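As you look at this complex, bear in mind that one protein chain is not there, while each of the others sits in place.
Labels run A and B following the written order; every chain starts at residue 1.
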Amino acid sequence: MAIKINNLSFVYMKKTPNETKAIDDISLEIPEGKVTAIIGHTGSGKSTLIQTFNGLLTPSSGTVEIDDFVITNNPKKNKKIKELRKKVSIVFQFPEYQLFEETVEKDVAFGLKNYGYKEEDAIKEAHNALTVVGLDESFYKRSPFELSGGEKRRVAIAGIIALNPEILILDEPTAGLDPEGSKIILNLISKLNEEGKTIIIVTHDMNIVLNNSDHVIVMNNGKIAFEGTPNKLFASDVSNYSIDIPRLFEFCLLLKEHNVNIDIDKIKNVDDLINQLKERK
Amino acid sequence: MNNLTFGRYAPFDTCVHRLDPRTKIMMMILLLVSVFLKVNSWSSTLITSAVLLLFLIVVLLISRVSFVSLFKSLGAMWLLVFLLVIIYVFIPNSSYNPNHIAFYIGNYGINYDAFYQSGYIIVRLVMMIMITMVLTSTTKPMDLTYAFEWYLTPLKLIKVPVHIIAMTLSIALRFIPTILEETQRIMKAQASRGVDFNHGGLFKRIGALISLIVPLFVSAIGRSEELSNAMEARGYDPYGKRSRYRKLHFGFNDLVAFLLVFAIFGAIVALVVIDKNFFEVNYIYWIFGFNPIF
Partner (left out) sequence: MKCIEVKDLTYSYDENTPVLKGISFDIDVGEYVSIVGHNGCGKSTLCKLLIGLLEKNSGSIVIKGQELNQENLTSIRNKIATVFQNPDNQFIGATVEDDIAFSLENMNTPLNEMTQKVKEAASKVGMIDYLTKEPSYLSGGQKQRVAIADALVREPEILILDEATSMLDPSGKKEILDLISQMRKENPSLTVISITHDIEESYNSDRIILLDEGNLVLSCSPSELFDNRELIKKYNLTVPFVVELKYKLEEIGYKFDQNPSLEEIGEKLWQSK
């Protein structure tokens, strides 16, 4: 399932003095089966954009097409929205704040029960999802509130992937985690992508953009400022969009400047660079 | 969210905005008392209502309170208004003049006085709303707490922890927007897990509500702990001596405004005390142009 966005606009607080255009007539397509990063500074419209993907926000004009679902500016027409939300799921920033059940397994099963799964089926699926996020049996009966920050986040993510969405959207999935916790989440995302899920990550972390994504969309003032591969983005002039080039890429550019023969389009992490240097040796 | 805009602080810079919140609270109390003073003779009632209504409209205009939001808040009260009319019309009341029957429903006579009484109540409700709206939309909530604390100061003599009450109140006010934002975020997160907050039977709705309220409580408790740590780390001692950054200032304008309102209040009290019918007009004529009874 690809996401097709046609002339989408979104206006907050329409017809009030505080009217703000968060998304300004954009059209784009988010490729299927890839990891797409959406970046841009705070207030650039990226959070608004992803919320239109599963109908949490209704566009002011334009459409979002996903499969045979079409989200329009008429909320009454967007009938099968609940079905859509099962296929396109959002993991919000700090998702651990949405936990509320008394055990981990019940919390993960909660979404499934909303979609009419029977208790035991839901629990079974929940166990599968917990295995995917790397939490074993010992966690099933524990209270989600006594887990560490990283574990809570994995439980929250399990609650979403238990629904088996085809498109998984994550808003700042590593915010506030320690490096170890971040690594676990990012590996999980890669794994889900390899299993065929389309992934969209909203992030400020340019290392995630370089290391973990295939495609990047830069938002600026409600418009799309750039669309393409991360390597192309960092190689171009990014001074206008407050983007910090990752240290690795900066270093590669420096090497390139001094005529070291490397292919910067193929470098996603330090190992790629090392391998290229090794071959050259 | 939209229906919360009633009476919300509107950041204009009018002379009403600039008044000392203590003055405004005192004026509000005087005006509310004026509105609800019981005047027996109906001509006095007419005069007081007209004077107050006119005064309030002028104040609303000066303080740039939006009439649209006034009407909206009245719209939200239609059920109350409807019930009032029903109660006044259908519950027999010995004070109604038995000659003022408008029409009969079966054997039950509907009295004109009932309409008059309910109309009067509604006008007073409207005025009450106008008064509170002027106060809340021209005064920052935090300034209200300062004024509130000032009025409660005498209670310190009987060991009421006035400062702590005011601090608690101001922190609660400070966190309202934060918690509203959080509410929206959790609702969206749960909607992504298939929760429908707007449809479904009672059982489903209760389930949906629990999935919102539990996380809200958990996070509020976490917040309060962090907040108390931060306050303590910044040297806050509820029983210690503290200076104040915010000083309320009672100026010349406050005196003028207060005297004006006090004059209106005094005049109305005088009317109540005298309580004499100044002129005779049969209000039924006013409404219908003829008297269907006599």
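As a convention for this text, contacts are C-beta pairs under 8 Å (C-beta built on N, C-alpha and C of every residue); 3 or more make two chains touch, one makes a residue touch a chain.
Keep in mind that this is a model prediction, so the values were computed, not measured.
Considering the whole complex, the residue from B:140, B:188 or B:204 that touches the absent chain is B:140.
From the options B:10, B:173 or B:248, the residue with contact to the unseen chain in the full assembly is B:173. Although one chain is hidden here, its contacts on chain A can still be listed: residues 41-42, 148-150, 175-181, 204-206, 242, 244, 247-248, 251, 254-255, 258-261, 270-271, 273-274, 277-278, 280-281. Mapped onto chain B, contacts with the missing chain fall at residues 140-142, 170-171, 173-174, 177-178, 181, 223, 226-227, 229-237, 240-247.
The rule we apply is simple: only the chains that are shown with their structure count from here on.
Separation between the centroids of chain A and chain B, computed from CA atoms only, is 45 Å. Those residues of chain A lying in contact with chain B across their complex are 51, 54, 56, 82, 85-86, 89-92, 95, 97-100, 110-111, 114-115, 145, 159-160, 163. Interface residues of chain B facing chain A in the complex, by the touch rule stated above, are 182, 185-186, 188-196, 210-211, 214-215, 218-219.
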